[in-house]
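Before any comments, here is the structure.
A protein chain is absent from this complex, but the other protein chains hold their places.
Order of writing sets the chain letters: A and B. Residues in each chain are counted from 1.
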Amino acid sequence: MFFVSDYGRTDEFVGVVHAVLRRLAPHARVIDLTHDVPAFDVRAGAATLARALPYLGPGVVLAVVDPGVGGPRRGVVLEAAPRRLEAEGPRWFVGPDNGLLTPALDPGSPITAVSLPPSPEGSATFDGRDVFAPAAAALCAGAAPADLGSPVDPSELCRLPERVVEPGTDETGRHRLTTEVTWVDHFGNVQLAGAADLVPLSVTSVEVGVSTPIPRVARVGTFGDLRPGEAGLLSDANSCLALVVNRGSAAEHFGLAAGSTVELVW
Amino acid sequence: MFFVSDYGRTDEFVGVVHAVLRRLAPHARVIDLTHDVPAFDVRAGAATLARALPYLGPGVVLAVVDPGVGGPRRGVVLEAAPRRLEAEGPRWFVGPDNGLLTPALDPGSPITAVSLPPSPEGSATFDGRDVFAPAAAALCAGAAPADLGSPVDPSELCRLPERVVEPGTDETGRHRLTTEVTWVDHFGNVQLAGAADLVPLSVTSVEVGVSTPIPRVARVGTFGDLRPGEAGLLSDANSCLALVVNRGSAAEHFGLAAGSTVELVW
Partner (left out) sequence: MFFVSDYGRTDEFVGVVHAVLRRLAPHARVIDLTHDVPAFDVRAGAATLARALPYLGPGVVLAVVDPGVGGPRRGVVLEAAPRRLEAEGPRWFVGPDNGLLTPALDPGSPITAVSLPPSPEGSATFDGRDVFAPAAAALCAGAAPADLGSPVDPSELCRLPERVVEPGTDETGRHRLTTEVTWVDHFGNVQLAGAADLVPLSVTSVEVGVSTPIPRVARVGTFGDLRPGEAGLLSDANSCLALVVNRGSAAEHFGLAAGSTVELVW
């Protein structure tokens, strides 16, 4: 099982969910992806899950970033079709139906979904413990989604809007890519929504339209092609474009945060 | 086994304790509750343990928040009677005798206690590694508390004072509850020491005596009954009264921290 949330680590939330999982599915082994998704940030949680998904292997994903806990949003279990690229990726996803599980909705794949019953009266604030963990444990113990709730039309599941990725050409014939910052990691690397091949490695350098005068950086293959402290554009570990600074923080260097828009020109 | 401490995660303390546990009790599986109890804050550690206890299931609890390490306070192993409500709760508790283990001292339950020998000469600063983990591992491996130390009279164990919970009526006949903030969680929710039924759900709204003019908030069932940004009073996931803000921080909203006193009037 894989567990991702915005619970943080300062409280016992994560530990209590682990305890519930162990009581109900003693043989399951739980890998924590991260519990430091920014509080209530469903997009960041979905992005985290999307980046991790190709590496997880089989199992159940338990995901909780849930600003609507106790409200009308429903909890769901999704059963993904075998993933096309990663034949052994996770099969089940448990969490709120608020877009967090969008990465499970591989376009074109058939999918089964059920809606979970709400938490029992008087404990409507910790669905991770009371609703989602029991469902995830039941799947580990052999239950089918249909045992856990009522069928839902997958086309009615909440999906997040696509990220901004707009390639084009400007009036002088130069290439232009308008794209969104999806993630600033622990080291300050700035991941963009655009796939790495939108700016091929044959491009020498790009303008990064985030401030005036417009900085220009090298399009490189890896950190080792940059001097310490130098900024560049590369294909990161998720095959996305990323602005980086060798041994430094590109987020600080360019003044960027998740959600910022960046215009690359070359 | 369940492990809670104020060791933080920036150092290798937690990892080293896990390594010691694995060497001495290879089959034990250790669930970390949290290691971010505020440094030296025994009350906060005891509150964390008390909140988690009903969900843990059987096993050994290893708890270390220990401002008196190397001083005269003793280390102890407590064997709780089977818990009345949770028949399969943890049976053994290992840690310093400074009140941290108070939640194990279920009123009215018989309990066995032993005092652990101090750490060996010259390593008196890391009892988690040198004293408590070996004792917890021994219990997992089948030892009885009596094998690990000298009997102690349970009535002489250190207990923390009770939290402030004073219900009453004011001169105009209104209900009044003076209570203490026990915990501010990662999301800024403010848990009060009073049980939720002290302000029944039939109450429409309460005054929260923390500032002037005195704010009034709705007594609600769950977050979903509040608009985003709206404050309210509800029964939280531990059946305690809690001041909350839907998708926001009640601690910031009201200017409250653990230990603050709050007066509710309705």
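Points worth noting:
In this text, a contact is a pair of C-beta atoms (placed from the backbone, for glycine too) under 8 Å apart; a residue touches a chain by one contact, two chains touch by 3 or more.
Predicted, not measured: the structure shown is a model, and the values here were computed from it.
Summary of contacts with the chain left out: across B:T10, B:S155 or B:T212, the touching residue is B:T10. Interface with the hidden chain, as seen from chain B, comprises residues 7-16, 18-20, 22-23, 39-40, 67-72, 122-126, 129-130.
Chain A meets the missing chain through residues 2, 4, 9, 29, 31-36, 48, 51-52, 55-57, 183, 185-187, 196, 221-225, 228, 234-237, 239, 244, 247.
Note that only the chains that are shown with their structure count from here on.
Work out the mean CA point of chain A and of chain B, and you get 33 Å between them.
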